[in-house]
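Here the complex is missing one protein chain, while the rest keep their positions.
The chains carry the letters A, B and C, assigned in the order they are written, with residues numbered from 1 in each.
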Amino acid sequence: MNDSNRYILTIKCPDRAGIIHRVAGALLEVDGNVLEQAQFTDEDSGVFCMRTKFESPVADLDAVRTVVNSRVMSLGPELTLRHEAEHRRAMILVSKHDHCLLDLLYRFGNGELPIDIPVIVSNHDHCREIADRYRVPYFYLPVNPDNKAAQEARVLELIEEYSIDVVVLARYMQVLSSDFCEKMAGRVINIHHSFLPGFKGARPYQRAHERGVKLIGATAHFVTGDLDEGPIIEQSVERVNHAHTTADLVEIGRDVERVVLSRAVRLFAEDRIILTGQRTVVFA
Amino acid sequence: MNDSNRYILTIKCPDRAGIIHRVAGALLEVDGNVLEQAQFTDEDSGVFCMRTKFESPVADLDAVRTVVNSRVMSLGPELTLRHEAEHRRAMILVSKHDHCLLDLLYRFGNGELPIDIPVIVSNHDHCREIADRYRVPYFYLPVNPDNKAAQEARVLELIEEYSIDVVVLARYMQVLSSDFCEKMAGRVINIHHSFLPGFKGARPYQRAHERGVKLIGATAHFVTGDLDEGPIIEQSVERVNHAHTTADLVEIGRDVERVVLSRAVRLFAEDRIILTGQRTVVFA
Amino acid sequence: MNDSNRYILTIKCPDRAGIIHRVAGALLEVDGNVLEQAQFTDEDSGVFCMRTKFESPVADLDAVRTVVNSRVMSLGPELTLRHEAEHRRAMILVSKHDHCLLDLLYRFGNGELPIDIPVIVSNHDHCREIADRYRVPYFYLPVNPDNKAAQEARVLELIEEYSIDVVVLARYMQVLSSDFCEKMAGRVINIHHSFLPGFKGARPYQRAHERGVKLIGATAHFVTGDLDEGPIIEQSVERVNHAHTTADLVEIGRDVERVVLSRAVRLFAEDRIILTGQRTVVFA
Partner (left out) sequence: MNDSNRYILTIKCPDRAGIIHRVAGALLEVDGNVLEQAQFTDEDSGVFCMRTKFESPVADLDAVRTVVNSRVMSLGPELTLRHEAEHRRAMILVSKHDHCLLDLLYRFGNGELPIDIPVIVSNHDHCREIADRYRVPYFYLPVNPDNKAAQEARVLELIEEYSIDVVVLARYMQVLSSDFCEKMAGRVINIHHSFLPGFKGARPYQRAHERGVKLIGATAHFVTGDLDEGPIIEQSVERVNHAHTTADLVEIGRDVERVVLSRAVRLFAEDRIILTGQRTVVFA
């Protein structure tokens, strides 16, 4: 049995008895063997979430999907099913700061990040050489007040054209329109350079320095129309002290940002994130 | 449905297709609803591990067990099943250092640690007042070369008498006999004051200071006949520097020790640890 | 030379060349030997901060002070000088949650916290037994809208009466008046149960849960009239996930709170904190 017969299945639906039994029944029907399974029921909202990785001698995705659907469709689930080997496709948006982009591409290049990166978009031309090095098409779409809507429309076209599953804002310094955010809900990941909800908005390191915090952080979250308020995927912090200047915080922060963003992208790449309203269930 | 109808089930058996389906079928049969489920298959050894917390209108433990057994017994599993409300029972062994004992009792007292502590044993009389405060019987069993075997036999009697599930060595400074370790395999948790496998054996903080490490740690592990080599349950570290004396390391280490040990005991209390040879599967 | 001849000196003054030379000259004059010295100049404000621990054959504090003053008084410094063995004196204020109080007293009891705790005050009677165990006088000063001002005045009297250097709010659930905060500026340490500036104000764990953060934290800070906005002394965080309920966050948070508060109190006890406007210099 080769890797193309490994599947990842996620289900979100209202909780009730017997869901796991139905799924397990479907897997048995395709001679499936569970390799990894996680389940969580949010007691507040009554939402059941599940992620299963299994292998099956049945190689045809549609055949497996038909069996699963026949068992669980009456539950009214949100369901995803795919071959593990058929990677999610990510578009990276970047401005001038290149550390997150470099980090994602490095992990992509060495096989650590199971995702495809078919296209990079930027409002600056700075990172073209990096994209070239990894042979990823690079679209330079400069943004000004007059062309902002048009350029965003162009991004949406590229998303369509390249069959993009997820847009990764790797320090992209443009606010996306509400319309864009709504269309792409749950499919745009941003890295914010603070430990949210502290220091929402601009210049978080400057403000962290002024406030005299003893730890700085970074937050990867889904983007919504409400700036820096989207569902959090991953966070981390690093210790700092009085002797660190704002410039020092920026440097230290780079290390936190790239690790947090790459973790979030990997969680997405492996279908480990399930959105439940304003919160995320992360099967890490 | 009250808490007494919440069950925790763990299964360990050789991996094969359909195990989850069988368990799910058993739960359906008792109108069970899964609250939390985790599964892991160790690809090296081919061992399947699973923990399920579920609720059922069936209040009778034996009735539930009969149904589960009828479905899974042919798998040759190691299986545990209990009412969540029927707590595991811990004996604490302690010498003079009282910080771990105090911490366990504090968490026990405020309901944070879902375990019963019916008895405390010590080779010193120092901690009696603490035991009295929590109204836990305290057995002072001083140990010397001549009575060591007899006192260990007495501990085994107390384990029997108090129906003890797990023995917690909360800085107990006596080495237990191989015989004792074998009899109680997988049921004795020790806290070692180093980040194992570094600094096995005596005086780890002194040796950490001499070696000039920049982090010190603590390790909670199951006890085996092979000193400080038992399966690891939990570890943590804290940053130190050149200015810290050995005495400072001891102080800093106390904080790490008590947190690591209490986490390990809680994991045991909630049936979240499954032993697979020299390693532990921890469904945290 | 015994411990009573160990001194701790701190100086804060506008930066200029030669300050360290003057202090070193003063120490030479009393045959002093530096054991530990740290210095920091805040480039934004031009404030010079220094902490020196030294030993001297001169046992008389006033004699040493005269020598130091003669060298540095023209700098217009804020200066503290004391025998290391003459401990700072802390009043602890507590409400019902006892974990921080217990932790401070435990460290005080085993000699880990070089501070005196001559008095405990509470608006509830719950923690009296704990105070009794450590033989610390316990004042029960219940607070309601009518007597709030009078009870605060009583606290100020007790501060006077017991020669208190620092007031520690160990989960004290009453807001202190601006007047009190101003009188005691730089001498009141609070533990806030969030990673400030996130979740200022009430019910931080509840809000952290709703926001779906992946780390929770605690912050020790000096109290000012501006709630939860005072200078930060110490912070720490712990990882959480979607499966943790608000009650779980409260439990996990307790561990963070007690460690952060005890670190802050110890830093104060050792004269390691120097206030520079809204920020702290911490010579850790």
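Everything that follows uses one rule, which is that contacts are C-beta pairs under 8 Å (C-beta built on N, C-alpha and C of every residue); 3 or more make two chains touch, one makes a residue touch a chain.
Fair warning: this is a prediction, and the values are worked out from it, not measured in the lab.
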**Item:** Of B:Y7, B:Y138 or B:F199, the residue in touch with the unshown chain
**Value:** B:F199
**Fill in**
Cross-chain touch to the chain not pictured, restricted to C:A38, C:I130 or C:L227, is C:A38
**Complete:** Note that chain B touches the absent chain at residues 40, 42-43, 195-199, 210-215, 217, 231-237, 241-243, 245, 276, 278-282, 284
**Fill in**
Touch rule applied to chain A and the missing chain gives residues 36, 99, 102, 106, 112, 243, 251, 255, 259
**Prompt:** Residues on chain C that touch the omitted chain in the whole complex?
**Reply:** 15-21, 24-25, 27-28, 31-41
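The rule is simple: only the chains that are shown with their structure count from here on.
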**Prompt:** Which word fits how the chains touch one another: line, ring, star, complete or other?
**Reply:** complete
**Message:** So, comparing C-alpha centroids, which chain is the farthest one from chain A?
**Reply:** C
**Asked** Taking each chain's centre as its mean C-alpha position, how far apart are chain A and chain C in Å?
**Response** 42
**Residues of chain B touching at least two other chains** = 36
